[in-house]
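Other chains dropped; remaining ones untouched in position.
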Amino acid sequence: MRENRLRTLWQDGKSAVNGWLGIPSAFSAEIMAHAGWDSLTVDMQHGIVDYQTAVTMLQAVSTTDIVPMARVPWLDPAIIMKSLDAGAYGIICPMISNRRQAEEFVSYCRYAPVGTRSFGPARAMLYGGADYPEHANDTVLAIAMIETAEAMENLEDIMSTPGLDAIYVGPSDLSLALGHPPRQDVPDGPVYEAQKHILEVAKRHGVVGGIHTVTPEYALRMTRLGYQLVTIASDTRLLAAKAAADVATVKEGLGT
Amino acid sequence: MRENRLRTLWQDGKSAVNGWLGIPSAFSAEIMAHAGWDSLTVDMQHGIVDYQTAVTMLQAVSTTDIVPMARVPWLDPAIIMKSLDAGAYGIICPMISNRRQAEEFVSYCRYAPVGTRSFGPARAMLYGGADYPEHANDTVLAIAMIETAEAMENLEDIMSTPGLDAIYVGPSDLSLALGHPPRQDVPDGPVYEAQKHILEVAKRHGVVGGIHTVTPEYALRMTRLGYQLVTIASDTRLLAAKAAADVATVKEGLGT
């Protein structure tokens, strides 16, 4: 079975740089797949992407060596299993708040007897190889998002869930959960402290820490903290930022 | 009928900044529509976009005041008329090389008795208004691309075509036509001189000059030459550039 390069990077103590796909297009996904990311995550939660389009995006990512992942919209076995069948090598699941949810999530990502994933890896076998059934349980990643007040109270329970590979901090929801406006790349204060605390608990349990950031600078800062999966913005945000900047330059030059 | 703001800008002697849409997605089109451009052109030639998708992109642009345009893949009445029916307020047509082609092109953009456009502005009336039929001939723009060796020999003939509103230089093809590798933002030399010459002939005939550029700096330089329609790169290129830059920053910081 094709290896999961994220696992390899992490085992080597390295950090992975993840891109985020919210534009529902296999072509923009392929453009992103040539930009140097270690992995790309199709965002079916806040991205404007649903399953049928997500599959074409996973195919586009598969034209390269980049690890394809999916963020699902909710803790729902249907979309988690469909995403895995479509060849996602990792699932990022939002709003995991307690041990039961964490266990359910992991269970949806693993075949029996470990879990409850239903068998039928239609596209996953094309991507992963004919021996996908034997190795899938040890290859695909189960990554739980930590972003609610309830989760902050259950960190030990969540992190100690057998089979949980990594956690992923969603700073906007975490800010809201802690009583602040939704912000990313928070420089200090309670949300920043929470990000540190989450990582410490994760590491203590051998769980990899991941986090969403907006700028390369903050991403690097997070890797220095010990986060080994850092996402920078999203295709949406990169496009919007670059377009606005270039237009502003011309408009300014034109004096309009 | 809703005005064509490009005409207004040009009549006021101003330059318009045009964005370019090659990603086949109405969502990326809507993102671009919020970045400050004066107009956006759906590229059905070299963009990965066909008519059915192009319509959804024109709709996305229509959620704002940005002028929607289309570049068609070839001098073909079917796609030119379909694009106008779909609400494009301007058509950029590639590889116009002589007077006959220029006349045919203009004719496809105008109803009888001026031209040969077939009547049926299904979406154009929703976008433009109920009086679209009366004013369409004076509102939609016919913009011919100048980019072949043959066109360089027929500039006077082309520019003097009645009803031709603007020309648009495609620097890559123009470079190839002049015996050079395909380049954009050419700083000087024969291709640059050609760009200047084309504009001079255009202006002499009261035709607006347009050109494709890659950077804001070059776009500004072109406006100083007198080009009044400047495109900067494309959604594809903006996304690719920004993603590659941000990834490189992190990778460099990580020492990988």
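Read from first to last, the chains carry the letters A and B; within each, the first residue is number 1.
Heads up, the rule we're going with is that contacts are C-beta pairs under 8 Å (C-beta built on N, C-alpha and C of every residue); 3 or more make two chains touch, one makes a residue touch a chain.
Model, not experiment: these values are computed from the prediction.
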*Tell me, please, the full copy count of this complex, given that what is shown in place amounts to 2 chains.*
6
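Basically, only the chains that are shown with their structure count from here on.
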*Length of the line joining the C-alpha centres of subunit A and subunit B, rounded to whole Å*: 38
*Spell out the part of subunit A that touches subunit B in their complex, as residue ranges.*
14-15, 17, 19, 22-25, 27-28, 31-32, 34-37, 48, 215-217, 219-220, 223, 230, 232-233, 235-236, 238-244, 246-251, 253-254, 256
